[in-house]
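Yeah, one chain of the complex is gone here, protein chain that is, but the others are all in their spots.
Labels A, B and C are assigned to the chains in the order they are written; within every chain, residues are numbered from 1.
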Amino acid sequence: MPVFSEQFDPGPQIAQCGSINLGTKDIEKSLWFFRDLLGMEEVERHGNVAYLRCFQERIHHSLVLTQQDEAVVNSYSFRVKRPQDIDLFKQEFQRQGIEVVDLPAGHEAGRGAAIRFLVPQGEHPFELYYDIDKPAAPAEMRSKLPSNSSKRRGLAVRRIDHMNIQTSPATINQTEQWIRETLGFKRREFANLPDKPDTLMASWLSVTPQVHDLAIGANGLGKTAQLHHVAFNVQDFSDVLTAADTIRDLEISYGVGPGKHGIGQAMYLYVFDPGSDHRVEIYAGGYLIFDPDWEAIEWKRSTLPDGMTWYGDPIDTSTGSRGRHTTGSAGLHR
Amino acid sequence: MPVFSEQFDPGPQIAQCGSINLGTKDIEKSLWFFRDLLGMEEVERHGNVAYLRCFQERIHHSLVLTQQDEAVVNSYSFRVKRPQDIDLFKQEFQRQGIEVVDLPAGHEAGRGAAIRFLVPQGEHPFELYYDIDKPAAPAEMRSKLPSNSSKRRGLAVRRIDHMNIQTSPATINQTEQWIRETLGFKRREFANLPDKPDTLMASWLSVTPQVHDLAIGANGLGKTAQLHHVAFNVQDFSDVLTAADTIRDLEISYGVGPGKHGIGQAMYLYVFDPGSDHRVEIYAGGYLIFDPDWEAIEWKRSTLPDGMTWYGDPIDTSTGSRGRHTTGSAGLHR
Amino acid sequence: MPVFSEQFDPGPQIAQCGSINLGTKDIEKSLWFFRDLLGMEEVERHGNVAYLRCFQERIHHSLVLTQQDEAVVNSYSFRVKRPQDIDLFKQEFQRQGIEVVDLPAGHEAGRGAAIRFLVPQGEHPFELYYDIDKPAAPAEMRSKLPSNSSKRRGLAVRRIDHMNIQTSPATINQTEQWIRETLGFKRREFANLPDKPDTLMASWLSVTPQVHDLAIGANGLGKTAQLHHVAFNVQDFSDVLTAADTIRDLEISYGVGPGKHGIGQAMYLYVFDPGSDHRVEIYAGGYLIFDPDWEAIEWKRSTLPDGMTWYGDPIDTSTGSRGRHTTGSAGLHR
Partner (left out) sequence: MPVFSEQFDPGPQIAQCGSINLGTKDIEKSLWFFRDLLGMEEVERHGNVAYLRCFQERIHHSLVLTQQDEAVVNSYSFRVKRPQDIDLFKQEFQRQGIEVVDLPAGHEAGRGAAIRFLVPQGEHPFELYYDIDKPAAPAEMRSKLPSNSSKRRGLAVRRIDHMNIQTSPATINQTEQWIRETLGFKRREFANLPDKPDTLMASWLSVTPQVHDLAIGANGLGKTAQLHHVAFNVQDFSDVLTAADTIRDLEISYGVGPGKHGIGQAMYLYVFDPGSDHRVEIYAGGYLIFDPDWEAIEWKRSTLPDGMTWYGDPIDTSTGSRGRHTTGSAGLHR
């Protein structure tokens, strides 16, 4: 730690998109999809719950699969920058009157103490944590590259990239503002609803130089607490093509792609985990934002189709909310 | 700006690798290389000085070419996070007894006030600035994608990626430590000299999630103030292959590549600007570090060859300092 | 020539898809498109006529651009395997009562004597030739690779790949049969019209291991003598993506793509030459057929969408004839 900076305190900050806990009605099928096909490592399994990470992740897990009756999202977890940030965030949430649940170490295997709360109005169950184990992979899976926890395999997803959530158009503006002002995300790109020019259709937000670690969109059916998709990152555009080629030949529900977003300039492919039916994006490329004075890019009705699909399989923008298939969330206490 | 965070002050911080000012004996040949071949935009030209940026950069320039008798590096410039960071850094440098030169707005076209100083012992001329213009490209070059300042063209370098400097093995440890402690760079990966286990051979450092925005290495001839290379980023591994295919067929001095570094996991191609003879890396991919508690990876004698070249055209590691072709720097006052 | 085989005579054979002569209303704009953007070499120019080839072609030209009032196709040219094949084909055509026009050497610059005829019922003007010059490129364009006539540049089309023509559904079966039986093309893949199960919708034909050197389809408006598109080959799928990325940012009419055909398993991108409005396909990959007993693959109504688009930007198959934008042909005597 720089000696010089010890006189300064940046306050509590979120470091990264950490992990998602997906409910699935068929954990074996979900494991086939994420582990055997996408190439994740099953780090730990406790009965109904499996913990997975990608080959370029050293932390314990970025995906939790929980066998349960309803395929809802159990939690969206973010890692904070310093141990003390958990408490600093908790104090601020309580100051704002937000109910906070303390989760003990081990609530998710490999993870230290965490806090859980519902995003105001959005009601998405967010969790914040700092401590997490960095277990070595079994010897036969271990990579010679020390920056990889295991060897590249399968469709070679290398890390969780971002989560894309949806909420009611009635409250999306306030929720997005809260995420920016309290959690410290920056708005990078956005679009308003074609027919409600003061209401967000979607906002792409980040705490890192990525264009988004988290996106929030208006749900076409007015529902709150929805997941649109979780994205996993692959190295190159060619890896997205390989994934498309492979998945088209399997019994997997295929969404849209491959194509290149104008928004974020990344390549996309949307498919559905056959176990849980949650939408998963296989994602590559994109630009990074290092400018400290970045002004959010606005996409208007006329440019939005280019924003959604610069080239390739087109995303339907006619509904104004990018499709109606979303999945709900568990509540605060689960 | 989040309301909540106003009670905190992170102190002065560097935001990004900003630009490099290269002396060249033949500016027309250098412009052919960077503008016509690599595809940069010549934003502004004043006699002996040309300002260029890549198609995904909105700021005024990331490269300055200056026609002069000696092809030294005139400056390495970094952008800070906030306007006040210039003064905060200046106070700290002066507290440490480092001479600081004030550069007025316009010293480099399009740029606001800056400070200049020599890195302790390393003597590389660093400059820090915050304000910089974001001019629109001429209409015919402008991209339909608002995150690109101009259209993709040529070998399609999209942004400056990092700078790799060298200094004497006698002082590299102190210089690297100063860069970490005073400038706030984090050490991400490193190797010590095979024959001097307490002396850095090289250290890869960043203020962003990139594995390096700046690298520093021990110079094989014991020289200080050297440039090993400046790197420009392309989208994909395939873009590096296309660059290699193209450049092999031109009268350009070819260094090493393509290959994939184990260090940073990025694809490399080293060539020499035929106007200035500075080494330029065309660079793609790599992993990003979001872990707030990242521990620097050490490469040892036995693993260093994998670190330099995971696959592809091998970088000679036998000298311990990655080749002897480097170029010096202008002094503090130029 | 093998001594042993001198006792055998394979008869007249077509060696390859040779060149296409496109009428254009704006030859300068067409030259910008094919030469400056796609990267072809302008080998020779005589007033209203320009001759171009790709960087991996050693013959004089694979594309002729002719400035004229009507942007029709002036000829589809195929090269035969031996000098005597011209006369052997001519004798057979005349035996069948087909009118044949003799074209002297130099009718197209760089080309030897040729014959011209209209495909029975289809009325496409075909030309057959054997002799063609192989001029060296100007010194500054020449490649160090002897298998390339010039250096890779632009969007890097490397050779003509195939021509796709259309004719009336009323006569397509006979025309396609004649192409197979008299010209020696083999049917590789095909589909019949959904509503006329005995009538071809399209047939992909080749004299080489490519899945098609020539395709013929039923025209949706019942017109004969139409061009659907001419295709130029690039090295890799990534080159098609780069072309899409580049062309989307230019004022060029964009058709469909990128996507991967199930038919032929190649990557496609359809755009329109802004000078002539002819449709051009940028094409990569695909499989090769070496099996001497290949049985043509039939695509049925249920599988045709996969055949047209395995993944990526979907080609509309609802009309049964792949779009209505086609261009006509000059007659026998022009």
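Convention: a contact is a pair of C-beta atoms (placed from the backbone, for glycine too) under 8 Å apart; a residue touches a chain by one contact, two chains touch by 3 or more.
In this text, all values refer to a predicted model and were calculated from it rather than measured experimentally.
Undergrad: Among B:Lys223, B:Arg248, B:Arg301 or B:Arg334, which one touches the chain that has been omitted from the display?
TA: Counting the whole complex, the residue in contact with the absent chain is B:Arg248.
Undergrad: With the full complex in mind, choose from A:Arg180, A:Arg248, A:Arg301 or A:His325 the residue touching the hidden chain.
TA: A:Arg248
Undergrad: Of C:Arg45, C:Arg82, C:Arg301 or C:Arg334, which one is in contact with the hidden chain?
TA: That would be C:Arg82, which touches the missing chain.
Undergrad: In the whole complex, what residues of chain A lie against the chain that is missing from view?
TA: Residues in contact with the chain left out: 143-145, 151-153, 156, 236, 238-239, 242, 245-246, 248-250.
Undergrad: Quickly run down the residues of chain B that touch the omitted chain.
TA: Within chain B, the residues touching the omitted chain are 237-238, 241, 244-245, 248, 257-260, 310-314.
Undergrad: For the chain that got dropped from the picture, name the residues of chain C it touches.
TA: These residues of chain C touch the chain that is not shown: 2-5, 7-11, 15-17, 56, 58-59, 79-82, 92, 130, 144-148, 158-159, 180-182, 184, 189, 208-211, 235-238, 262, 264-265, 285, 287-288, 290-292, 297, 303, 306, 310.
In the analysis below, only the chains that are shown with their structure count from here on.
Undergrad: If I average the CA coordinates per chain, which chain comes out farthest from chain A?
TA: It is C whose centre lies farthest from that of chain A.
Undergrad: Across all chain pairs, which one has the most C-beta contacts?
TA: The chain pair sharing the largest number of C-beta contacts is A-B.
Undergrad: Same residues or different residues where chain A meets chain B? The copies count as same if more than half of the interface numbers are shared.
TA: Homomeric contact, same residues on both sides for the most part.
Undergrad: Any idea how many Å lie between the Cα centroids of chain B and chain C?
TA: For chain B versus chain C, the centre distance works out to 47 Å.
Undergrad: Using the touch definition from the top, which residues of chain A touch two or more other chains?
TA: Touching at least two other chains: 237-238, 310.
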